[in-house]
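The complex appears here without one of its protein chains, the remainder shown in place.
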Amino acid sequence: MMNNTTNNETPLLEKLQKIDRRILYLILVIVIAIPTIWPINIPNAPLPMSRDLWNTINATPPNKIVLLSSTWTKNTRGENQGQMEAILNQLMSRHIRFAISTFDPRGSQVALNLVNSVAKKYGYVYGKNWVDFGYQPNGVNYVKGISVDLIQTVKRDAVLKKPLQDLPVMKGIRNADNIQIVVEISASSSQYYWIQFLKPGVKVGFACTSVMAPEAIPYYTSHQLAGILWGAKGAYDYEQLNVEHHTGGWGSGRQYMGPLSAAFGLVILSIFVGNLAMFLSRKRSRQ
Amino acid sequence: MHNWEIAQGNTIWLALAGVLLVTFIVIGLLTKLPLTLRRPLLSVLVFVSGLFYALEYFLPTHMVLDHGVLVPENFLTDLIPNIINPLAQDLSALLFGLGLFSLIRMHFNNVVRQRSGWVNSLALLVSTLSMMVFGFWSRANLHHPQWVDQVYHHLFDGVYQNMDAAMFSLIAFFILSASYRAFRIRSFEASILMTSALIVLLGLSFGGLITDKVPDYGLWSNFRIETWSSWILNIISSPGLRAIDFGVGLGGLAMGLRIWLGIEKGALFGD
Partner (left out) sequence: MQHACDNWFVAFFEGALIMLIMVRIIKSMRGSIPFIRRIPGLNAIDEAIGRATEMGKPILMIPGILGLDIVSLQALNVFTHVTRTAARFATPIRMCVCDATLYTISQEVIQDAYQAEGKPELYDPDSVRFLSDQQFAFAASVAGLIQREQVAATFFLGSFFAESLIFAEVANSVGAIQVAGTVMTTQTPFFIAACDYVIIGDEFYAASAYLSKEPVATGSLVGQDYAKLLLTFFIVLGSIIYTVTGYAGGPHVPLIHTLFADGGWTALLHSIRHLF
């Protein structure tokens, strides 16, 4: 009897320990597809690192600007676009002046398109409320330069090609002391430009893809980064903070959190199933 | 410091031909040199190049205003964007040509000899050629028909970018199969690893759902999943990463030093 049971159940336990990867992939497709087609809202608690970034930007005084360094392209739009959109919503609803620039030549147009689309909603005017510093090929000199003299370093804006000092948005802005925070929105390690070369005392934030976030955390705990947005979860955190404080609405952050959570749930479930099967199989073999 | 100006008209072609000629002569002379002379010469070149960065590091480099123009205090700093980087880019472009030649030669042979999978090689050759033709046509020649831009746009934004994103998205599938296989509690350490991983995963996803009713203020906040997740990331994981970074930095420093001083042995440096 005992032997019979073992013979019948062992193959199932073994199978559960070695599920074919193609079956796992198929389940993943289904699990991601369902919440993508029928969105679900997952309750969220913003991470302290997201909250810190939100608070720092929110505390921008009228005599300072926020600089968004947008070093991402379409490849990582799933994570970076939601982050940047949420930050832009906060900036515009709070009437904070801001500038954008990029370290990636392909990132310039992507950032410009996104800002233009959000600006329409809030009636933000280019040159008066915001400005584009354009693509900055020489990152080190750019960061060192704006630490001393922003106007001299950037010289002209990237859209109207006008001298920066002629634009109303730059009134009273001379160097990094007039920048409340630089936020690097990126799919790579471009935050190091700011951490290494920006004038000490100027705050730096980092909005990155999930895979890059663990590398940045040591700089957050040492206060070299004022806050971090962790991939799509970071975008969701920021949107939630915006909604709580009436500085913006929901966006792709919340939209992507459903499929993302479902995928994470499947990862947890698959780990659980694998371990349970291994545990039962061991117990049976001991018997 | 001034930037080099781009030569116009025929001058640019003459300059390009001249640079190519000089490059080939220098490479030819280097290959003819006996090994006993080549190694010391390369060591000297490596030392001088390394010295540039050592001096650049130790000399003051703040940006200062000189007659109303913002310039670096250290003259070497300006050489990096104006001379060093362009030289490095030219060298990369030259070597990229060699790489491309090798790739095309191998796949061309596959097609001609009809080796197994030659259709894939043909697809590679056709895609490479079409991207090159439409890329150059669209970018280099300003007077081109509108459809060229459209074809290039379809190839780059429509095909390439999306295939790139598709490859990126494959990682999701691989993460699932790797975690299913790897996270097995076979030892005490593995159980700690798995528990931490689960807490972080929950903290970054639907963990809020589980501890939603727990107050997020005072001591109660310590019983929320996201607090545990942040604690693991900031207090446990972060120092570990920092320690690895220190080790990697020191390893890089030591190896850089050995190469700079010409005492490194092994691949490329002789035994």
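The letters A and B name the chains in turn, as written, and every chain counts its residues from 1.
To be clear about the criterion, a contact is a pair of C-beta atoms (placed from the backbone, for glycine too) under 8 Å apart; a residue touches a chain by one contact, two chains touch by 3 or more.
The structure displayed is predicted, hence computed values, not measured ones.
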| item | value |
| --- | --- |
| Residue among B:Leu14, B:Met132 or B:Leu253 touching the omitted chain | B:Leu253 |
| Option touching the unshown chain, where B:Leu42, B:Leu79, B:Ile175 or B:Ile232 are the choices | B:Ile175 |
| Touching residue (missing chain; options B:Leu37, B:Leu91 or B:Ile236) | B:Leu91 |
| For subunit A, residues in touch with the removed chain | 21, 140, 196-197, 211-212, 214-215, 223 |
| Residues from subunit B at the interface with the omitted partner, ascending | 53, 56-62, 74, 91-92, 95-100, 102-103, 106, 117, 120, 163-164, 167-168, 170-171, 174-175, 177-179, 181-183, 218-219, 241, 243-248, 250-259, 263-268, 271 |
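Definition applied: only the chains that are shown with their structure count from here on.
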| item | value |
| --- | --- |
| Subunit A-facing residues of subunit B, complex | 61-65, 68-70, 72, 77, 80-81, 157, 161, 164-165, 168, 172-173, 175-177, 179-181, 183-185, 194, 198, 201-209, 211-212, 216, 224-226, 229-230, 233-234, 237-239, 241-242, 245 |
| Sites on subunit A touched by subunit B in the complex | 19, 21, 24-25, 28, 32, 42-49, 74-76, 137-138, 140-141, 144-145, 147-149, 152-153, 210, 214-215, 217-218, 220-221, 230, 233, 257, 260-261, 263-268, 270-271, 274-275, 278-279 |
